[in-house]
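Apart from one protein chain that is not included, each protein chain of the complex appears where it belongs.
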Amino acid sequence: MLLSEEFGASSSTRRRETSRALCAKLTRALNEKISRSADASGAPMAQRLLPFAGVAALLVTWDLAIRLSHTPLLPGPVAVGRAIAELAQKGFLIKHVVASLFRVTWGYLLAVAVGVPFGILLAWYRRGGLALAPLVEIARPISALAWIPLAILWFGVGDLSAVFIIFIASVLPLSVAAMSAVGGVSSVHWNAGRNFGLSASEIARRVLLPAILPRLLVGLRLSLGIAWLVVVAAEMIAVNSGLGFLIIDARNAGNRYDLVVAGMVLIGTIGLALDAAMRSIERLPALRWGYASAAGRAA
Amino acid sequence: MIPAREPVPGRMKLEIRGLHMTFRAENEVRVLEDIDLEIREGEFVCVLGPSGCGKSTLLNIVAGFLAPTAGTVKIDGEEVSGPDPRRIFVFQERGVFPWLTVEGNIGFGLGRLPRRERERRIAHYVALVGLQGFEKAYPQELSGGMKQRVEVARALAVNPDVLFLDEPFGALDSITRLVMRGELLRIWRAEQKTILFVTHDIEESVQLADRVVVMTARPARIRRIVDIDLPHPRDLSSRRYLELRDGIFEEIGLAHRI
Partner (left out) sequence: MTARRRLEAILLPAAAAAVLIAFWHAAVQATGTNVFPSPAAVARGLAELARKGLLVRYTRDSLLRVAAGYGAALAIGIPLGIFLGWRPGPARAANPVIQILRPISPLAWIPVAIVLFGVSDLSAIFLIFLASLFPILVAAMNGVRGVPAMYRDAGRNFGLSGTALLSRVIFPAALPEILAGLRIALGIAWIVVVAAEMIAVNSGLGYLVIDSRNAGKRYDLVVAAMLLIGVVGLLLNVLIQRVSRLRAVRWGFREEGA
């Protein structure tokens, strides 16, 4: 439809006819797809549209709530959409998103490099686990943000502080995930490894690592989610760019709540994308076997 | 809870006519075809067939959990339209509610009774299935056989007319299975229920049933109905038992030399 509008107003008849034929073809293809998909899945078309209906309902409620409450400060969905466009136009969108992703990547990867082996060791050496697990349990509830004063003390205000905070936030959940993944390896598999004469390092490489992978991935995904939550918070306080900074700065520097909510929407979307990316890794056939038994509780 | 009717042996209890069942998933799967069956009051009937042939589906339809694609099921002359406490389904021991004790499970359907009556019944059925002393235990503390007894007791406590059992002893070891079969027969004679029992074990069907309904593979039809004219208690070494058993082996087309 858009094509014909664009072309129809100011072009020759030939273009108009071509575009109309194109539209007709598109519409026909669309209709075919809709009817075919309804048949194949057996679910009525209405049911498949429900998710979109839900999102649409949310947007409408949001819009109405803003209008009805006459809040001059909080923006409606349209204003937020425009704010995102504005950010994109001025080049800030990319800049802030990249800054946040950069910090998450570094902090998270460092946490994986330290936390996963640590967790595996804790589970492998019973005494080590007994000794250190309670200490881990005490350190875990300490929000990474409580480390901010120390981070600023050691690293000053800047990227390094933010990366440190993210590292702190992710390293313990990762260790615990690795620990519990090792604990979940069936003793049948351990024994089979020993039965076939494998040395300790061979068992680690050929039995342990593949066996813990599904559960570990779930833990990695959840920790990535935590890291993403924390980067936002870390940026609110310790640095000068990134989505978290955007949110705080937009408010402080002029009550631009449309930018604030735009930041929130971006955060949510990227968080969702990261989660979806990790889930698709979990679905690889080489790993999918682990999901009947692995932490099905992690939604 | 509906008070049980006095069982009248010989009267028709369950009537299945022209039953068909087709599942529509990716493609159509015809599971049951043309099932006609009559079961008399107080009878013990086994439905025998290989795994996956559809006999569980048949049981689910008769119990009212599934609607058939075609055909009727009538119990006491009434058409079956859904599950009913007068006809209790006994699943494998996984059907026991893990958040309730043995007492809690057995008393599950007895909510409407006055407390003293309820306690009396629970005690009676705990004794009937031989679980005295375990009233306050939780299912996770019990063995598979014990859990199965809890489930049978729970089913019996509401005094149903008909019991449906879907391979109830499948998860148990073979020694426990023999014991449980004896228990089931003892309870059946004491309580005079009509029982429809699904199994894939030929020996089990001949040991338990008055009649064995032998099913084909999917789509399942009734191949033959065998009358088991053995008196109780059944001698598992008697000539007649072996004859009947071998007859079914042959019917299914199995050799009996490995």
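Order of writing sets the chain letters: A and B. Residues in each chain are counted from 1.
Here is the rule we go by: contacts are C-beta pairs under 8 Å (C-beta built on N, C-alpha and C of every residue); 3 or more make two chains touch, one makes a residue touch a chain.
Given the structure is predicted, the values throughout are model-derived calculations rather than measurements.
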| item | value |
| --- | --- |
| Full-complex contact with the absent chain, from A:A133, A:L160, A:V185 or A:A204 | A:A133 |
| Missing-partner contacts on chain A, residue numbers | 47, 50-55, 57-58, 71, 73-74, 127, 130-135, 137-143, 145-150, 152-153, 176, 180, 183-184, 225, 228-230, 232-233, 236-237, 244, 247-248, 250-251, 257, 260-261, 263-264, 267-272, 274-275, 296-297, 299 |
| Touch residues of chain B, complete complex, unshown partner | 1, 63, 65, 82-85, 87-89, 91, 94-95, 97-100, 108-109, 138-140, 158 |
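Here, only the chains that are shown with their structure count from here on.
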| item | value |
| --- | --- |
| Chain A-chain B separation of Cα centroids, rounded to whole Å | 50 |
